[in-house]
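Missing here: one protein chain of the complex. Every other protein chain is in place.
When the chains are written out, they are named A, B and C in that same order, and each has its own residue count from 1.
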Amino acid sequence: MTDVATKKRPVVMLAEFETPDAIVHAAEKVRDAGYEKWDVHTPYPLHGMDAAMGLKDSRLGWIVLACGLTGVTAAITMIQWMNGIDYPLVIGGKPPNAIPSMVPIMFELTVLLSAFGSVFGMLGLNELPKHHHPVFYSERFSAASNNRFFISIEVEDKKFDASKTKELLESTHPSHLELVEEEVA
Amino acid sequence: MQIFPRSLNYLPLVAAVGVALLGGGVTFGIWYYFSPKNTQTGYAPEQPVPYSHKLHAGELGIDCRYCHANIERSQEAMIPPTQACMGCHAIVKKDSPKLAAIRGSWAGGTPVEWVRVHRVADYAYFDHSVHLAAGVGCVSCHGRVDQMDVVRQDQPLSMGWCLECHRDPTPNLRPKDQITNMTWTPTAEQAAQFAQATVKGPEHCSGCHR
Amino acid sequence: MSSEENTTGMTRTTRTTTDRVAWRSLEEKVDPSRLKDEACGSDVVKQHVGAEELFQLNRRKFLTLSGAIGTLASVEGCIRRPVENILPYTDMPEYVNPGVPSHYATAVSEGGEVLGIVSTSYEGRPTKLEGNPEHPTSRGATSMWVQSSILDLYDHERLRGPRQNGAPSDFASFDKFFSEKIATLKQKGGAGLYILTQPTFSPTYVRTRQLVVDRLPSSRIAVYTPVPNSNAREAARLALGVPAHAIYDYSRAKVVLALDSDFLGTDPGSTLSSRQFANAREMESAAGSMNRLYSVEPTLSVTGSNADHRLRLPAQDIARYARALAAELTSLGVELGQVGSSVKGAQTEGIPEQWIKSVARDLYKNRGQCLIVAGPRQPVAVHALTYALNRALGNSGKTVTFTEPVDAQEPENFDSLKTLVSMINAGRVDTLVILGGNPVYDAPADLNFAEALKKVPTSITFSAYSDETASLSTWQIPRAHELESWGDQQSTRGDYSVQQPLIAPLWGGRTDAEVLAQIAGEPNWRAYDLVKTTVETRGIKGEVAWRKLLHKGISDTRFGAVLGSTPLRDAEIAAAVQRLGSVAPLPANTFEAVFTVDNKILDGRYANNSWLQELPDPITRITWDNAALFSPTTAKQLEIKNGDMVRIKHGDRAIDIVAWLQPGTAAQSIILPLGWGRKQAGTVGNNKGFNVYPLRTLAAPHFISGVTVEKLNKKYALAQTQEHDSMEGRPLAIDATLAEYKNTPNFPEYKSPDPHQTPLWRMQDYSTGEQWGMNIDLNTCTGCGACAIACQAENNVPVVGKTEVARGREMHWLRIDRYYIGDDADEPEVAFQPVACVHCETAPCENVCPVAATSHSPSGLNDQAYNRCIGTRYCMNNCPYKVRRFNFLNYNQEIPETVQMQKNPNVTVRFRGVIEKCTYCVQRIEGARINARRQGRTEVRDSDVDAACSQACASGSITFGNLNDPNSKVARKRKSDRSYALLSEIGTRPRTRFLGKIRNPNPEMNTVKS
Partner (left out) sequence: MSADAPIKEIGETPLVPAHVDHAFISNEVSRVTEQRAPIGWWLVFGTALIALGALGLSVGWLVWNGIGSWGNNSPVAWAWDITNFVWWIGIGHAGTLISAVLFLFRQKWRTSINRFSEAMTIFAVICALLYPTIHVGRIWLLYWCFPIPNQMSMWPNFKSPLLWDVFAVSTYFTVSLLFWYVGLLPDFATLRDRAKDVLRKRLYGAFALGWRGSNRHWRNYERAYLILAALSTPLVLSVHSVVSFDFATSVMPGWHTTIFPPYFVAGAVFSGFAMVSTLMILCRQVYGLKDIMTMKHLEMMNKIMLVTGSLVGYAYSMEFFIAWYSGNEYERYCFINRATGPYWWAYWTMITCNVVSPQFFWFKRFRTSIPVMFALSITINIGMWFERFVIIVTSLHRDYLPSSWGSFSPTIIDIGCYVGSIGLFFTLFSLFLRWIPMVAMFEVKAALPGAQPSHHGAHEEHDSHAALAVKEA
């Protein structure tokens, strides 16, 4: 990784932990230290970590609700217009704009759009896909998807100070601590 | 380790825009190019005889029904028999080279092979006479034939197009004696009177499909 | 005619023909050369091209969808339609109005009667035949044979020109040969010239034949048809001393006794008989009265299945029954004179007593308004006896009378053929001219006609097909179809009609009269001249009268004297009955074979007609085959099951045929339908069913006793359209006895209750405008099947063939359900129920179609838009009446060029993968609507429209019209208390309603069974 030719710049400080308990404690410390541009990386969701990081509740629900409403409205307008207004045909002696027969499709479209809302909403909130990310410069970080737990504090964070931050993280007894650097052209 | 270049982070944006553009493009393409408006109108094949409606109907002012004699009695517009041409051209321009085919047909009793211009699908049963009876003029569907040297399809003749008029014929209605008049425009009170007209085309399937 | 495959080519050639026709049928003199290759602009074969286009269109779409979409330009190019030419007339004939059908009145001789008809022609291309309302024998109705004869006309397998010793020749060389031949024969006064013809109703024919007899005195004429009505005729000759037709009026008969007679089915004049019978049977209300029909017969015929009482009796015992009945009548005081003594001591073994006593009493009670009729199968004496009985019962001049026939000189059928063959074998025949018929196939087997024919030095056969007979003769010449030639016909009642050609002979062709005139050496031997002359000799003089005759289709005056008052010659009748003697009943375990005319293809003449082939037999519901019919109990004894092959032997003659258990068959009778197993009928008719003629001898052409049955361990698969005979106690074809009807006039409503529940939604309003509806009166419906064929002809309904029928894929829009009622397999009561789309106001089929291909029209029609249908078949599932048909395969792929000409241009021919069904003949409705608009009317009159089925129905059981017109037939019938909706409890609110069937059993007879 370390290449003479390319200039390097530190981007993120990465602390590695082995147990869930350890990282939760660590996270609380970092939270209390008042950092903002930092994150926790775990192979699976850790309970209580949201609290430990002091994160607010997800806003996804509202997005889904909006999409769902769009779905149901779209369905009823579409069917009413197509069968009831634009070309009303007498089908089975029933009124062309009869509501009951529209219910199934109203439901299906609601679900469909809600599903889109939740998935793409989630990706949006998470700013995914983001195939390139500083933490990936770290060789050890691959364990984050296996059995290790990481705390990453970005250099951009205004409270970031190489030494102070190092101290803080060391005080949480990480199994390993590194300052990840990225090449700059 | 870092697998992808930073630039790849723009992927979502690029993808979103790309999909939007492509989707829009394809939709428009199909919408425009596949519609009868594009595929049907303007069809003006070359005819075996360079007959000019512009000359006959336009300048000479021959009434449509002189040649398309059946049109008020039959579903067929009836392409006129050679006989009809010879009616005049036995005397007028009897030696014109353009009329060779006509004379040949008359002499040999072989029909002139006109190329069909206006065509509705065979499962759609269009009837000229009833439309005339309702007071729909030739020009509504065939355009300004009196200005065409070569007959050209003027309207899409698609089902949607038919339905437009069947649902609201008013703009296309005119007095029975003006049926073949290519330039007729309603006076104010005429327009008002046709607005009240109860005549309306069928919208149910068997109205046209049997 | 060219056989280009491409559509335009096909169109052009077809148009050429039709155009020449239009010309020919209007102008007398025709110069084909001048008319060559003329054509008119209308889409003559629209529907066919329709199918083609539909197909291409779809295939194009299919490719565009499935294949990768190329550049837009190319896509554009591929959507651009192919160039299509329009060929207008060069010199348009007068009266031709392209796109608007013209109608011509003419007549056809069908079986033993003449039917006045009116043809519908497009640019001179006849597409449909209807009865001529002016004509008393049809009164606007037709039979399945008339309806399907239009298909025969266009049969592409007809003989396409003269053939000499099998090799193609032409008329020129034939005429040369023929004239020389005639010349040589003339020198010998015609000695050695024999002419074999068909029975005729044509005065012109008779006139020209007389010319032959006069000018070639030594020539001889023979007449042969396999199933003639000659016994009745001979009986009349015997009873009256002069040849005569017995004429019956069923409408005035309160009681009818049919002795082995199928006057509602295959007997001559059944169209008129059905109408008359229906008149006497129709019940306006419970207050009215209706006739009663007794039927005594060996096989369950259409007539028998409509009888109130039916007695199964071997054909040979009918005579015994007739005598016993006569005896009983005399004892009741009916004055039979000498005949009375001749019937004494009739054996009544095996005949239920009440069938003699009660029936006799019933007839006696209805003196002067009853009728006894015997069938063509029965011997002369039986016919003579019925004449005597009718006379004695005071029916003459009321329900029965006699008329003078057109052809008084007609020789006796079988005798004349016998003489002919013996002459041939004696080497006395030099030239044999055969005018129609197919003796090689259908002559009595012991005559061995084929061998005889080969011995004839010069045989000239005029035939529509290169059939069994034609192919064996020196010359085969096309015989013109009745619809493509000039001719004339006189009905048994003396109504005189001129036949005008609706189309020029498709492949040349001569009429019988023309040939005879040629033989007689007439200079003007063209049919037109011959007919014109006949007409003049009959006192119809002048152009005006001639035009009027053509236009009206029937003469104002009747010809042929009515012999009503001629006294019967009792002595001769008595003698004949004596001669008949008393036939001993069949000994146990012996059988008689009864040769019946097939219910569809008659004696085999319609074998190559695919419509009739596919039409299920009215009784057995078998298509594309015949079968030996056994009574179920007999079959059980013989351990025969449906589909077993059996060998039926008589003496050294034997045939192998498939067996079928037919309820209602006499225990000791085996029914063998004639006309099947053709070898040279054409691709449609060849090798369908089994030929039973080999068992038929001169001695016993109608039935033979003493046949033996041997079960072969072979199976043969038959294709039925209806496999289940019982109604399972469901209220479908609802019936009641007259007594029950009088007690509960609205009995159908009780059996098939209408919930009358209003749906949850607001109903459509059908109270205004034209609202089309139909009634089917089960009381008068005889189940004959004419409506089904009429529908097929009108609506371009495809034929699918035996294998597809066997798989349950028949396409008939209108089917006739036939149910057996009662638990005795041998004595079924029969109920017929024609079922087509009933046009439900709340149609289950419409709700389920994902693409709205079927929906309702403002006038209450259940529309089916073929071109919108994608073929999910969901509607088919959800139709409780199962009247929706699906094109499982492309059944219209190969329509022969000429057959295309029959297709109705106003009906789309359906492509594979789409659903089709009865449309109430919407093309006729829309046609009437357009017509009304042209005439500035906003509403369509009830009289403007009739559906093909109701128009064809001879018994007037089907009524169609505008329900909102209080004076319309349909609205009035609807008011009947017998009116009910099929499966009304589902709440489909069908527009087609049925009227319950009434049976009128004789209260004296404890059971309707024998």
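General observations
The rule is simple: a contact is a pair of C-beta atoms (placed from the backbone, for glycine too) under 8 Å apart; a residue touches a chain by one contact, two chains touch by 3 or more.
As the structure is a prediction and not an experimental result, all values here were calculated from the model.
Looking at the complete complex, one finds that the omitted chain is in touch with A, B, C. Only one of the listed residues, A:E108, A:E156 or A:E170, touches the absent chain: A:E108.
As for the chain not pictured, it touches chain B at residues 3-4, 9, 31, 35-36, 156, 158-161, 163. Seen across the whole complex, the unshown chain contacts chain A at 20-21, 24, 39-53, 55, 57-58, 60-61, 64, 78-79, 82-83, 86-87, 89, 91-92, 94, 98, 101-102, 104-105, 107-109, 111-112, 114-116, 118-119, 121-123, 125-126, 128-133, 135-136, 141-147, 150.
By the touch rule set out above, chain C reaches the unshown chain at residues 58-59, 61-62, 65-66, 722-730, 732, 804, 807-810, 815, 817-819, 833, 835, 844, 846-852, 855, 868-874, 876-878, 880-882, 884-890, 911-915, 983, 986, 988.
The rule is simple: only the chains that are shown with their structure count from here on.
Between the CA-based centres of chain B and chain C the separation comes to 46 Å, rounded to the whole angstrom.
Per-chain Cα centroids separate chain A from chain C by 81 Å.
Annotation for chain A: residues 89-90 touch two or more other chains. Residues of chain B in contact with at least two other chains: 204. Chain A contributes residues 1, 87, 89-90, 123, 128-132, 136-137, 139, 142 to its touches with chain B in the complex.
Contact residues on chain C toward chain B in their complex (touch as defined above): 34-39, 41-43, 46-47, 49-50, 53-54, 57, 72, 75-76, 79-81, 83-92, 97-100, 853-858, 861, 863-868, 906-908, 919, 922-923, 925-926, 930, 933-934, 936.
By the touch criterion stated above, chain A contacts chain C in their complex at residues 89-95, 98.
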